[in-house]
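A single protein chain has been removed from this complex, and every other one stays in its place.
And then subunit A:
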Amino acid sequence: MARVERFLPSEEAADLLELVGDLADNELAPQVAGFEERAEFPREVLRTLGRAGLLGLPYPVEYGGGGQPYEVYLQVLEELARRWLAVAEAVSVHTLSAFPTYAFGTDEQKKRHLPDMLGGELLGAYCLSEPQGGSDAASLTTKATRDGDTYTITGTKAWITHARVADFYNVFCRTGGPGPKGISCVLVDAGTPGLEPQVAERTMGLRSSPVAQVVLDGVRVPAERLVGPEGGGFTIAMSALDSGRLGIAACAVGLAQAALDHASEYAKGRTQFGKPIIEHQGLGFLLADMATQVSAARALTLAAARLRDAGRPFGIEAAKAKLFATDTAMRVTTDAVQVLGGYGYVSEYPVERFMREAKVLQIVEGTNQIQRMVIARSLSRE
């Protein structure tokens, strides 16, 4: 596999990426095709990553995290996505799921929950979307009513990654009036009576990642499981997504890199009209454009990450990175199919899968229309 030249901030980051490369080559690459074909969730693979310490990289060491800046964590995600998008996405969603507790939890909550969340054995889910409201998340209707020391939650969440396999769920629910100010975030353990993940959706790609509705039918949770203030849930959700979008952007860069790797390898080996097709300028230039787009997407993503690491506002840059990297992934994977010709269209080669997988990245954690809306609004505010 072609080496991506990386500028890493520390020797430990270089060691980490070497470990990730080994794991990805030996544990991910050989298994991805089978698991995607069977639409089976690779729980064991995630345990292996957890033991290696990859399920809490951007959180402080004192809570069991890896103490890594986003700049490094995202490059880890990228290398995972280059071999198996669903696994990288699982790591990203899990990391997102620990965010509300880390950024908005009380000291008590952090001490109590984070070591488990980041320890590598557990997986988290993030439940914001509902059947009637995805983009317009502030209109969510799942209701939580407080009775003494208990919240009772009722409603239906949709499109929940890790439904059924997650150990804990961040549930965004309405504790007050309509609009964003009436929303709260509550942490619910898997297995709590009334929390019922439904049958997994049959998806176009990313099939080894389970996505399903989660029905909450009178789920009773102690009030101490409220994360952040009552009514603060929407702020938490949006703040988590700012970081989550960087994760999705990194996944997109890794997927696009994988498509580029396969397409250029193929183009060197395939001969038409007496020479390798990469030497026909029409195709060589297509590959050159793909390579340039991938590098640009990586640079934009890491630039946003470095802002975050420096403690600067980064939300708008994260939206741009998510938009650009996922649109790039869509274009580059589509072009990769073109480079392989008929062979690109059949499942013996992974590029048709890459193309199916790229699509979802333009939809999750805010569709690319929503990213544009966020960016445009920021321009009108300036």
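In the analysis below, contacts are C-beta pairs under 8 Å (C-beta built on N, C-alpha and C of every residue); 3 or more make two chains touch, one makes a residue touch a chain; residues count from 1.
To be clear about the criterion, contacts and distances are computed from a predicted model.
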Name the absent chain by its UniProt protein name; which of "Phosphate transport system permease protein PstA", "(2Fe-2S)-binding protein", "Electron transfer flavoprotein subunit beta" or "DNA mismatch repair protein MutL" is it? "Electron transfer flavoprotein subunit beta"
For the chain left off this view, which of A:Val4, A:Leu23, A:Ala138 or A:Leu283 is in contact with it? A:Leu23
In the whole complex, not just what's shown, which of A:Leu54, A:Ala125 or A:Ala138 touches the removed chain? A:Leu54
May I ask you to list the residues on subunit A that touch the chain which is not drawn? 12, 15-16, 19, 22-23, 48, 51-54, 57, 66
